[in-house]
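For chain A:
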Amino acid sequence: MSEMKTAAYICQGCGISDRLNTKQMVQIAQKEGKMQIVREHAFLCNAEGVQMIRDDIEKEAVTHIMIAACSRRAKTEAFNFPTVSMARANIREGVLWSQPEIEAAVEVTQDMADDYVRMGCAEVKKMKLPEGTPNKAQNKRILVVGGGVSGLTAALESAEAGYEVLVVEKQGELGGWARQLWKRVPSKSPYTDPVDTGISELIAKVTQHSRIKVYLNSTIAQTDGAPGRFQVQIATESGATTTEEVGAIVQASGFTSYDINKLPELGGGKIQNVVDQAGLERMLVAAGGQGGALRRPSDGGEIKSVAFIQCAGQRDESGKHLPYCSGHCCNTSIKQAMYFKDANPGIDTVVMYTDLRTPGMGEDFYRSAQNKGVTFTKGKASEVVTSGNSCDIKFKDLILNEDSSIQADLVVLATGQIPNSGVNIELAEAAQGETKPISILNLTYRQGKDLPQLKHGLTDSHFICFPYETRRTGIYAAGPVRRPMDIAQAMEDATGAAMKAIQAVENASLGRAAHPRSGDLSFPIVRLEGCTQCKRCTVECPFGAIDEDEKRYPVFNESRCRRCGTCMGACPVRVISFENYSPDSVGSQIKAVDMPDEFSEKPRILVLACENDAYPAIDMAGMQRNVYSAFVRIIPVRCLGSVNTVWITDALNGGWDGVMMMGCKHGEDYQCHFVKGSELANYRMSKIDDTLKQLGLETERVASFEVAITDIARVPQLINDYVAKIQEIGMSPMKGFA
Partner candidate 1 sequence: MAKKEYAFYPGCSSQLKASAANYLVSTSSMCKTLDIKLTPIPDWNCCGASISYAGGSELSRLVLNARNFALSETHLPGQDMVATCAACWLGARESKEKLDTNAQLRADANEALKEAGLQYQGKTPVRHMVEVLIEDFGYAELGKPVVKPLEGIKFAGYVGCQTNRPFGIAGESFENPLYLDKLVETVGGEAATQYEQKVTCCGGALAFSETEKSQKQIKDIVESAYDQKADMIVTPCPLCQANVEVYQSEINKKYGTKLAMPVTYYSQLMTVAYGGSTKEAGLDGHIIQPTKLQEIADKPAPAKK
Partner candidate 2 sequence: MATPIATSQTILVVGGGISGMTAALEAAECGKQVILVEKSPTLGGRTALMYRYFPKLCHPICGLEINLRRLKGNRNVRVLTLAEVSKISGTRGNYAVTLNVAPRYINENCTACGECAKAVTKEIPNPYNYGLNQMKVAYLPHKMAYPLRYVLDPSAIGTADADAARAACKYDAIDLNMQREAVELTVGAVIWATGWKPYDAAKIQPYGYDRYPNVITSLEFERMADLHGPTGGKLLRPSDGKEAKNIAFIQCAGSRDENHLRHCSRICCMASLKQTQYVREAYGADGKSTIYYIDIRAIDRFEDFYLKVQNDPTVSFVKSKVARIAQDGNSGDLTLHGVDTEGYHRYANVHDLVVLAIGMEPAVKGVDIPAEIIADSSGFLESAPGGSIFGAGCASGPLDVNRSVQHATAAALRAIQVVNKSASTEAS
């Protein structure tokens, strides 16, 4: 690592020099910031200004630069110097645009700008250019768990992109549920008839592919390691286990059909002539697809009428059955009714539904069924009983608004999908439910054996914009294990998951972070000699990136890490840091500001703002020219989870009058991009009161707020209200002791 050489650049553009004394800022950068080169420029982001900086980097061997101009969110193309460490003091949006252009404000506005220059200089000197983790993980093979449509698609699509693939299927045959289907719902126009499942072609392509290796009758006995270097033990029926190394994992463990026996009121498990959708497919495959040839299970009699009961044990509000909708069942029942109509239009087929759900082109499929004579009845079935050799379905007709009943020789219950998501690691062993779930991945992760579940056992992402985000880097769920879906969607989903898996191995091989800090080369560095084995980092890491060795020291797996800094925030002894983001890089900023004395009537409020939502909101408040108090100094943080309480205590000891923490929404509908960060910060702050009392300070001096990126008008209000409150309480007694 070469000698550190620092440079600061003060931009005069966008009216900065009209309202601020940039000369003074230059002096501060030189005298207080101790920057070796300091330059002013009329228009720093134009070609000439940028060239000036580039020349310093090349000719003057500058390694650390501080740019005092616009927000770090602006002009990123111009101020793009990947070979040096860079800090940006937000003078335009953060000072100029958020402060009123009035005589009375001139002094405090200048104070603000001066402080941001001080902070910028202090920060950059504590930064190192990330070199990337030395232990890069090079394995690029993709493991696909599950050999159903989702798994096979993920395998094939990855292999087609040039990657080696392993498929592990617990059954003796590939194909999963799709193999048991007679036909599938169409996914291309015309959406009029059931189409071939295509599963045998898919199986053939996979088994014949040179880059795909398939394990049948096998399960995952253990998964150890991290993206780019997973060690997977594959247990075969025989009991023998082989160990394979892979780079990323697609979990396509599929679903289990809801147990029909749990629906006795609808004849499930009680009446022979009541089957579920899968049961009907099996009957049909056995009958060679001749819907007309099907016979009544009870007595082999002719089937003259078939009734399909939708949402059987689904969309259940009683808590007895599945609360959700499985999405595919309406189209599936339509398809199955067509089996009969196509074979013999004389067979009566009724689909009984409450909301018919055939989105997109499914509407054509619905129309086609009506055209073929399938009858649709909006009704809620309450009971199915036998009458003679056929069934009597009692239901409430919701259109004719009356209790009614129809006869059917065969009743098909549209039961739902239950995801095969393994162990719910958030629940205690005991609370896992009546049948103790079997782990799918058997991860050796300190935080548990399987993927964390979102809801209803589904391993879906909680982010609308990032559907594949799981809390286990390099492991992606695909297909019905993620959310209920049909074949067409499962194939799309699997292709997307394969994409993410491939991305994960590519990132791991370069030692880069994955989403949402993708490309980030920094990673947590721990000074083990200082570690007290308190385990907070291993417990709190939202991504289960940190294990423990036998001596209970933390073991970091960089390629599992998302670089949120939650571990850094958790560490009571501050031994965890990133090269470009550390207790010091923030702490030094806190210490760098010029602290007015208690008689100055200039309180100082520290704002620690999450860079994902809160900071952009404050930034846009500036763009909107929404004015807020000049007494705040704002420091963006990677996530509130990365906030170490030492920063708070340092600030208070240093005479700061108050600290505002701004982070994302937590709780059920959390917005935190690192899932648990803002929640953990909130928890830690709930404990800070004691510290404050020890210091003899009012608890109001530290406050946390949930801020959304749209709070462009609210954030200035929050700031001003808080500043007013602090002014009420009075200046901090700690001033001057620092």
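The candidates came about this way: all candidates are chains of the complex that A comes from, given by their letters.
A few notes on this one:
In the analysis below, a contact is a pair of C-beta atoms (placed from the backbone, for glycine too) under 8 Å apart; a residue touches a chain by one contact, two chains touch by 3 or more; residues count from 1.
The structure presented is a predicted model; accordingly, all values stated were derived computationally and were not measured.
The contact partner of chain A in this complex, picked from the candidates 1 or 2, is 2.
Only residues 13-15, 43, 45-46, 70, 73-78, 157, 160-162, 188-190, 315, 317, 323-327, 353, 355-364, 378, 398-401, 455-456, 458, 460, 462-468, 483-485, 489, 492-493, 495-496, 498-500, 502-503, 506-507, 515-516, 518-520, 612-613, 616, 620, 623-624, 665, 669, 671, 673, 708-710, 712-713 of chain A touch candidate 2 when the two sit together in their complex.
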